[in-house]
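All protein chains of the complex are present and in place, except for one that has been dropped.
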Amino acid sequence: MVQVGSHPNITLLTWSEVTKVDGYVGNFVVTINKKARYIKTEDCTGCGICWEKCPWKVVDEVFEVGMAKRKAVYVPFPQSVPKYPVIDAPNCAYFLKGTCKACEKFCPTNAIDFNQKDEAISVQVGNIILATGFDLFDAKRIPQYGYGRLENVYTNLEFERLCNAAGPTGGNIVLRDGKTVPKTVGIVHCVGSRDQNYNSYCSAICCMQSLKFAHLVHERTGAEVYNFYIDMRTPSKGYEEFYQRLLEEGTHFVRGKVAEISDFARVPEEEGKLVIQVEDTLIGKQRRIPVDMVVLSAGLQPRHDAKEVGKMFGIACSSDGWYIERHPKLDPVATMTEGVFIAGAVQGPKDIPASVAQGAGAAARVLGKIQQKEIALEPVRASINEAQCSGRRICNGLCPFSAILFHEDKMVSEINPALCQGRGTCVAACPAGAISGTCFSNEQIPFADRGIAAAQSRCKGGGGCVVVIG
Amino acid sequence: MKQYAYYPGCSLESLAKPYQLSAKEVSLALGLDLREIEDWNCCGATAYFPVDELLAYTLVARNLAIAEKTGLTDFVAPCSACFKNAYYTNNYLKKDPDLADHINFALEEDSLHVEGTLKVRHLIEVVLEDVGLEAVKNKVAHPLAGLKVAPYYGCQLLRPRKDHEDVENPQYFEELLSAIGAEPLEYASKTRCCGASLIITNRKAALEMVHLLLKEAIERGADVIVTTCPMCNVNVEVYQSQVNREFGTNYSIPVMYFTQLMGMAMGIAPRRLGIAREPVPKAQAPVSA
Amino acid sequence: MTAELSFNQEIANMMYATHGNPISHCLQCGTCSGTCPAVEFMDYTPRAIIGMIRENFKDEVLASNTYWSCASCYHCTVRCPAGIDIADMMYALKRYSMWKSRFKEGLIGPDFSEGFVKMIVNSGKSFEPILATTYLPKFSAGDLVQEALTATGLVLKGKIPLLPKRIKRLKKFQRMVKRIIPLGELS
Partner (left out) sequence: MNVQKRLIIIDDDPDFVGGIKSILERAEYQVDTAYNPKDGFQALQARRYDLLLLDIMMGRGAEGIALARKIRKDPKLREMPVLIITSVREQIAFLFPGQAVHPNFVDVDELVEKPVEPKLLLEKVSALIKAAEEKHLQPQ
């Protein structure tokens, strides 16, 4: 990450948001809102004196998931790149009350600027890679698991902080009271995943993450660990071996989706504990397992604003909300919009190695395009016969790729061949019949039909074929 | 005064008479005009479906048809089982024209016709939605300050609806209890089944289920368990002595209908709310109405 | 081919109107059995029953007490991650076993349902005290005493009227029933 920050050919814009995308592959114009940071980045050295001196503490809801505080001037996490901090205006004493300016007083390079304003910039780019990541499933949506209601029920992100040496407890796995080391820990898989009531897909990372948690609990506390799973999914290199190791470590694996977690004790052994009620499906009995701490492996879900962002970049979401790739097997990196690529969990749940691989793939695809200097497009494109176009603009709003533009002067529409993906909606919609699709003209279709019929008559249904028409 | 087609259900004529009395008193005081529909029949409860679900729907549809005939728009049931049956039958009739047609053929014998146009509601929903917490607060004459209450929703008031607010951890009963000045307790078992439908067919299971409900309410320090359903109420109340015998416990906690508690807070005489007819005395309830 | 219609499909055919064949979607995750308040009184857990239905263990399923131990509280139904209405499936099994008279010996459930339906068809209303006493012979001696004590207590407290009610238009009501179930001469 540091290399990225210092590379001469990479401009890193953090604390910024894309507001508009125009143009097409090789010629995108991206409008970006650079939010006011109140720090002059050209002067800031990232020395950290400002956040040391800032007297205002704010609960860090993002990186520390509400478990620790940060200052009103802060960097999101210690290793973040670039090194410049940002002033959290809604929580800064100066912005709230008009006084303080402690950071300004102590800054050795005079890099604080309370007068900074948001700034709209626009950049011209040839290709775009979207890697906006995911949101964590909100465990409060499953009230029977008690998150937010029962104190010692944690989410995976919270537990992640608990294990971290730089985290709120310095890496000590303790209960919310900050001192008690748990003697038994329950780790619940598939929270909000593989469930039609929430997200029906598998979140892919939770099994391995839960195994890691179990291992850390063993290592640091020696506590008994119960993992509650539906199916154990460890399909990547070295993962199954890790599972074996956990089995050797004596982790209890209870096959069953947890039904509910309660703090009400039915028997004396349950007093003061959290009770996990589950069917142990391997035994065929309902069990109530008392534990001190519960970790919920909440699943991944698309970013809350994935739809709007996708629309801005001309790409679509699946019914689950993940961005749709050009082809799930043959082209999982490109999208239906030429020049826009996706990497990481925007495409679907995936872990770090898979995200890194896809990111590298996307970068290579972009480099390839730059290298080529010109692009080869799919032949299937629509075009408008200017003479026939009645200028009624019916087609204009239909194109999901905004490929149709309108010439007010001539009162005719025109299709940008670089943006058109040959979907044909406009062809069908044009009342004047002015739009035709390459390879799909009225004259060609009967021939294509005949070709398909001939192919069908020879087909033995073996599958695996690709019929190319045109 | 808004009028409602009121379907009391069989229990309110026998075991749950206090519910009937208190529901009527409280509704009147809150400005709800419950019009009991004429010549209604049993809704089939839970024991009818194992035999013939179609017939069970027909039974419910007869009541719905009688209610539709009154021209009123809302069908109100105080019993959760009746409510659930009416709610679903009403939906099925709307969704399945063949079913509606066949049932209407049967209803012809009683010169009735059902459309499935009613809004089927439970009494507590009517109190919350049509009267509202503010209006309830305004009617309270003797706030039940200090009365610790275990709010027991039971099962069929909430389920199997999924479209309804929060079926796992609803809060509206607690809000209603707070509005009348009582102190609702955190009651983890509040949506757990009481086992009423098993009390005859699988007594051991039902007693165990009642046992757990009582145990939690008492250990959390409840003065009273409040219910929204005659089945739950009778089950949790009447079988306490049997639970004690079965599990060697010594439980004795009053069980009341939410309408009784509301009535007390509103200053209605206990006698008119059917209080003092219960097997478990209400002596512990620290209310001097 | 016809004789090979699986038990799974038979049960799906009982539930076709409302649910199609959702049992096939079961993940065997055990949420239903983990949730069930009556599970310790069942021969097999609800999840196991679904597994057995799918694998055609018809005799074992029908001979179990599981489906007659369901309290119809629908907690499993609302939690099921596969969208299966498990409580409704239990009803389907009850109907199946009633229609074929194939259920575990000594259960009260089938008799109770029979009695309940009979009572409603005869009077239009249900009346708990009569029901309870009807099944007293099936209770053990201890239960019997307890039940009798409770019932007597309730009558004394004025909770139970001594006579059951009937609806007014009973004849028409019964003719209505006969249009649904074509049994008995129409009067």
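Think of it as A, B and C in the order they're written, each chain with its own count starting at 1.
The rule we apply is simple: a residue touches a chain if its C-beta (ideal position, glycine included) is under 8 Å from a C-beta of that chain, and two chains touch if they have at least 3 such contacts.
Since the structure is predicted, the reported quantities are computational estimates derived from the model, not experimental observations.
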{"item": "Touched by the hidden chain, restricted to displayed chains", "value": "B, C"}
{"item": "Contact partner of the left-out chain, one of C:M14, C:I50 or C:M176", "value": "C:M14"}
{"item": "Chain not shown: contacting residue from B:H102, B:K119 or B:K204", "value": "B:H102"}
{"item": "For chain B, the residues touching the chain missing from this view", "value": "51-57, 98-99, 101-102, 105"}
{"item": "Hidden partner chain, residues of chain C it touches", "value": "2-5, 9-10, 13-17, 95, 98-101, 114, 117-118, 121, 178-186"}
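Convention: only the chains that are shown with their structure count from here on.
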{"item": "Chain whose average C-alpha position is farthest from chain B's own", "value": "A"}
{"item": "Interface with more contacting C-beta pairs, comparing A-B to B-C", "value": "B-C"}
{"item": "Separation of mean Cα positions, chain B and chain A [Å, integer]", "value": "46"}
{"item": "Shared-contact residues (touching 2 or more other chains) in chain C", "value": "40"}
{"item": "Touching two or more other chains - residues of chain A", "value": "144, 197"}
{"item": "Of all residues in chain C, those that touch chain B in their complex", "value": "17-18, 37-38, 40-41, 65, 68-69, 71-75, 77-78, 85, 87, 91, 94-95, 98, 107-110, 112-114, 116-117, 120, 124-129, 131-132, 135, 139, 143, 146, 149-150, 153-154, 157-161, 164-165, 167-169, 172-173, 175-177, 179-181"}
{"item": "Of chain B, residues touching chain A in the complex", "value": "162, 166, 168-169, 188-189, 212, 215-216, 219"}
{"item": "Footprint of chain B on chain A - complex, ascending", "value": "142-144, 149, 197, 262-264, 266"}
